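Apart from one protein chain that is not included, each protein chain of the complex appears where it belongs.
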Amino acid sequence: MPSHNGRHFLQIPGPSPVPERLLRAMSMQVIDHRSAEFGALGKQVLEGCQAIFKTSGPVVIYPSSGTGAWEAAIANTLSPGDKVLMVETGHFATLWRNMAARLGIEVDFIGGDWRHGADPAALEARLAEDNAHAIKAVMVVHNETSTGVTSRIPEIRKAIDAAAHPALLMVDTISSLGSVDYRHDEWQVDVTVSCSQKGLMLPPGLGFNALSQKAIAASKTNSLRRSYWDWEEMLKPNANGFFPYTPATNLLYGLREAIAMLLEEGLDEVFDRHRRLAAATRAAVGAWGLEVLCQDPREYSPVLTAVVMPPGHDADAFRKVVLEKYNMSLGAGLSKLAGKVFRIGHLGECNDLTLIGALSGVEMGLAAAGVPHRRGGVQAAMDELEGRSLANSETAAVA
Amino acid sequence: MPSHNGRHFLQIPGPSPVPERLLRAMSMQVIDHRSAEFGALGKQVLEGCQAIFKTSGPVVIYPSSGTGAWEAAIANTLSPGDKVLMVETGHFATLWRNMAARLGIEVDFIGGDWRHGADPAALEARLAEDNAHAIKAVMVVHNETSTGVTSRIPEIRKAIDAAAHPALLMVDTISSLGSVDYRHDEWQVDVTVSCSQKGLMLPPGLGFNALSQKAIAASKTNSLRRSYWDWEEMLKPNANGFFPYTPATNLLYGLREAIAMLLEEGLDEVFDRHRRLAAATRAAVGAWGLEVLCQDPREYSPVLTAVVMPPGHDADAFRKVVLEKYNMSLGAGLSKLAGKVFRIGHLGECNDLTLIGALSGVEMGLAAAGVPHRRGGVQAAMDELEGRSLANSETAAVA
Amino acid sequence: MPSHNGRHFLQIPGPSPVPERLLRAMSMQVIDHRSAEFGALGKQVLEGCQAIFKTSGPVVIYPSSGTGAWEAAIANTLSPGDKVLMVETGHFATLWRNMAARLGIEVDFIGGDWRHGADPAALEARLAEDNAHAIKAVMVVHNETSTGVTSRIPEIRKAIDAAAHPALLMVDTISSLGSVDYRHDEWQVDVTVSCSQKGLMLPPGLGFNALSQKAIAASKTNSLRRSYWDWEEMLKPNANGFFPYTPATNLLYGLREAIAMLLEEGLDEVFDRHRRLAAATRAAVGAWGLEVLCQDPREYSPVLTAVVMPPGHDADAFRKVVLEKYNMSLGAGLSKLAGKVFRIGHLGECNDLTLIGALSGVEMGLAAAGVPHRRGGVQAAMDELEGRSLANSETAAVA
Partner (left out) sequence: MPSHNGRHFLQIPGPSPVPERLLRAMSMQVIDHRSAEFGALGKQVLEGCQAIFKTSGPVVIYPSSGTGAWEAAIANTLSPGDKVLMVETGHFATLWRNMAARLGIEVDFIGGDWRHGADPAALEARLAEDNAHAIKAVMVVHNETSTGVTSRIPEIRKAIDAAAHPALLMVDTISSLGSVDYRHDEWQVDVTVSCSQKGLMLPPGLGFNALSQKAIAASKTNSLRRSYWDWEEMLKPNANGFFPYTPATNLLYGLREAIAMLLEEGLDEVFDRHRRLAAATRAAVGAWGLEVLCQDPREYSPVLTAVVMPPGHDADAFRKVVLEKYNMSLGAGLSKLAGKVFRIGHLGECNDLTLIGALSGVEMGLAAAGVPHRRGGVQAAMDELEGRSLANSETAAVA
């Protein structure tokens, strides 16, 4: 059995592997967070974030996980007893719902099967019924990290507009930002929530809120108590590149470099790459005779692919074999999907050859773990990357 | 004029310079935060923190600044309308007071002159008056980073006990932990608040709460809404080394190494070193004919020394000269001390020669900025480090 | 076309990718090379090298490339006009021959076709003819990096012994050490030449000589002028862990860690891993319908595989496509093989998934470059890694 030599393949849907360039950037010595040098850094990252979120409005950066950024979005816009509309797209949507409830928000939670994204029509219907405009916010997860389903935010925007409803639109882009096309301003999102350890390729430790003017207006009058998360406290010093409390300087060094990397490659190219890698992954899954959890091709995630285990086989036992035998980490099924799916992350600095290496670990791992499957998934992924249809493949001609 | 060549002297009272060993530790690749390998890391740091806080109870680690850890202490123990007793030791005590107020807590704020620590007698008197036990918590800052004054927590503990008052004792050790002797259990502190970027020598990004059983009991019944900061959510997965949301893995790598460094040197040796460096700094200040802000020798801070500028001279103009001419960052006076004091940090990895280098930058900077002073501060600091009294110094004999 | 995003696949046969653990080890601050701390480091690496070379005798470490270590072997043992026996296994054997000639050595160079290793029988025959023992040394390359052919040193040892010839045996292990089983003492090698950037996984910059007593004896009387390379100058200070001139300290930090990594995995496990990866690579080459340059299965290199391009196709044009389209570096054909072969390195920290990723880049690159081939090489490599023969593959059974 191979030992755990060589490079670990970290193919969970985040944290994604941190490029060496970013590790180096973060290894610079910390500086005085009240100095002019820091102010310049702060301005660079705050402006750079606008390019990534595609907004001309403010982006707030917290020393926190993405969960903290969820709380910030709620704490700054809502009041205890407020009603919001959320959609059960999976584990993380459910966690966000639970958080809202803990904070005293009444959540209208549209049920889901964890295999589809948020349904714009259902949202529109619910909003249309709300003549009193009791619903203060629509809160959806852009890319459900637990299921590999990407909700269609532009259509959700249209649904809200069609219902002529004034609710805020708050979107969790924790696992989509920097990997999937996202447009805060164009889609008129009010609060975009995100974090550092997925498409931004950084270690965990930064949470983000991008804000609309409407969201800022809501923050002037809502009554949820807050201090750490308070936008107003942030926005004042942010104007000069500073923060109201000690920021996570070394992660900001990394953020500056991560933004530079994304813009050097080009955001559209980054998004295309993620789509290609995801398509190749699904081609492999199909060739193996396994099922992709996501059921609507319009909602396939470019970030990760959740794969359904055949009945009677435990996804976690399989993942353990893959880790021990092939030195690769795959994502676990979460909550009600525990043991039933495994998740392949193909985000961040992932490229064609890394993906094929990862898929070979899945294919060989399926065999090693005795999971029934057909072989040929890696080959199918290569076909997809090369733009060949299976039909005209020369594979069949091989002796 | 010398250019900004060579090593920057970061002599602010935090963030303190990050030792290269810690920068290297943090530059390791991120890992799966749900893996067994992570669980082992989590256990190591959580147990290591107990040694540093000197507690057998749980320590909670947040991806946050120290400000976040303040909020966590409040959010988990208090309810809106609760009354607490705080002491105006300086800027940070005031900020904490403001935070409590924002969160709906009624603060009885004992005024102070920013030159003394929390007065145990005053606290005892106030508590003794509170027959109804309306005061739910006594909240003090151990080392006031804005003033260089260290409050005497054991005496405060005795004051509470003398008043036979059941209030929780919550202590901010943001700038003292790892630099000044501190004993969570022995001093029966209920919540100790701290962070990564001072005595722990790490970049900012981690907040800590050490908890007593009494504090945990309070958290079962208090009513402040919370989710991100909720201890219970933390403590469950922490038992196995995990976290309820994605932790700041790379900072935890650094934390593991920082704890190892502190224990290798020996906590008592670390504290002694800080005291020596602080004494040497004060010797320099005295020789310059300047005044240390702290007025009670029992409360001199081992972490930083705030120095009062002579009237008519602006501390920030002086600091600018020092930065430009000697490539050293000194701490600014904050809030009502702005321009009136500068602060010399001598914490973390600071040692004798680094301190003398720093003090020479102050002495030469005073001259360069035209601030009236006597020379000889560096010499006095050396005398102090060498254990000479000025009386028997051979300096006078020099031609 | 994919951009050059993500991890570069450096699949040349050296320098091999440097593990992050080694990059970190080398990023430590330089120390006084005359200090006790340095002496301890020196002893550690000098002793560690004995474990890697499998010798109880001295190992000499130069700040140099491997080429320098070649020169050291010659300069310390031979005299101008001396005759040596060498074998034309490929480009590097030819370069070593040229070097010997430049240094005034008369080389009897047994011709070769660059597809076979050194022939023990031919060596024995030549030595048997040399009744006068004019031949002072037999010099062979263990693993020819230009061809992927590994000569059988134990059989060469036997050939020398069978001829009862007193010639020194000098072996170049530049690309084999740490990747292929090698036994300096057991095989009675007199000088083993090596370097840092292949199986030791370090950056280039260190050259090695492992010495037998017979070699040291030769160095007492030979007459080639030398100073930098002189063993005697080295061996004296080496006894205490020091060097006669400033050593490449940071590479020695890396060497200490590299030795630790190899011993942690276990040398036998390391060698097995290289053999497996090489076998999988050859399986891929065969499936593609291409030819491995090495023609004797006993001499297949565990380190790299040189692949013959189909007539009319330029290996360098192919390599360029692979670099641009798949962000992978393959080794070029050297000298008379230029354009005719490409070389796949599978050494150092390479593991199963990295290899499959690399092979997929070759397979997709062949297609992209319009090089005729059959598909299925990656699949065949996976079969090999999984220990399946193609015969009993379940692939056929796929529904």
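By letter and in written order, the chains are A, B and C; residue numbering begins at 1 in each of them.
Quick note on the criterion: a contact is a pair of C-beta atoms (placed from the backbone, for glycine too) under 8 Å apart; a residue touches a chain by one contact, two chains touch by 3 or more.
Small disclaimer: the values here were computed from a predicted structure and weren't measured.
The chain not shown here is touched by just one of B:Ala101, B:Leu235 or B:Leu385, and that residue is B:Leu385. The omitted chain makes contact with just one of the residues C:Asn5, C:Ser64, C:Asn238 or C:Thr281: C:Ser64.
Looking at C:Gly39, C:Gly104, C:Pro237 or C:Gly289, the residue that reaches the missing chain in the full complex is C:Gly104. The missing chain, though absent from the display, is touched by one residue of A:Glu20, A:Asp181 or A:Glu386; that residue is A:Glu20. Residue positions on chain C in contact with the hidden chain: 8, 10, 12, 14-15, 17-18, 23-24, 26-27, 29-35, 62-68, 71, 80, 98-99, 102-104, 195, 197, 203-205, 224-228, 230, 244-251, 323, 329, 332, in rising order.
For chain A, the residues in touch with the chain missing from this view are 20, 24, 27-29.
Panel shows chain B; residues 2-3, 5-7, 9, 17, 19-20, 23, 265-266, 269-270, 273, 276, 287, 326-328, 349-358, 360-361, 363-364, 367-368, 374-376, 378-379, 382, 385-386, 393-395, 397-399 of it touch the chain omitted from the view.
As a working rule, only the chains that are shown with their structure count from here on.
Most remote from chain B, judged by the distance between CA-atom centroids, is C. Computed centre separation for the pair chain A/chain C is 44 angstrom, with centres defined by C-alpha atoms. In terms of their C-alpha centroids, the spacing between chain B and chain C amounts to 54 Å.
Touching of two or more other chains is recorded for residues 20 of chain C.
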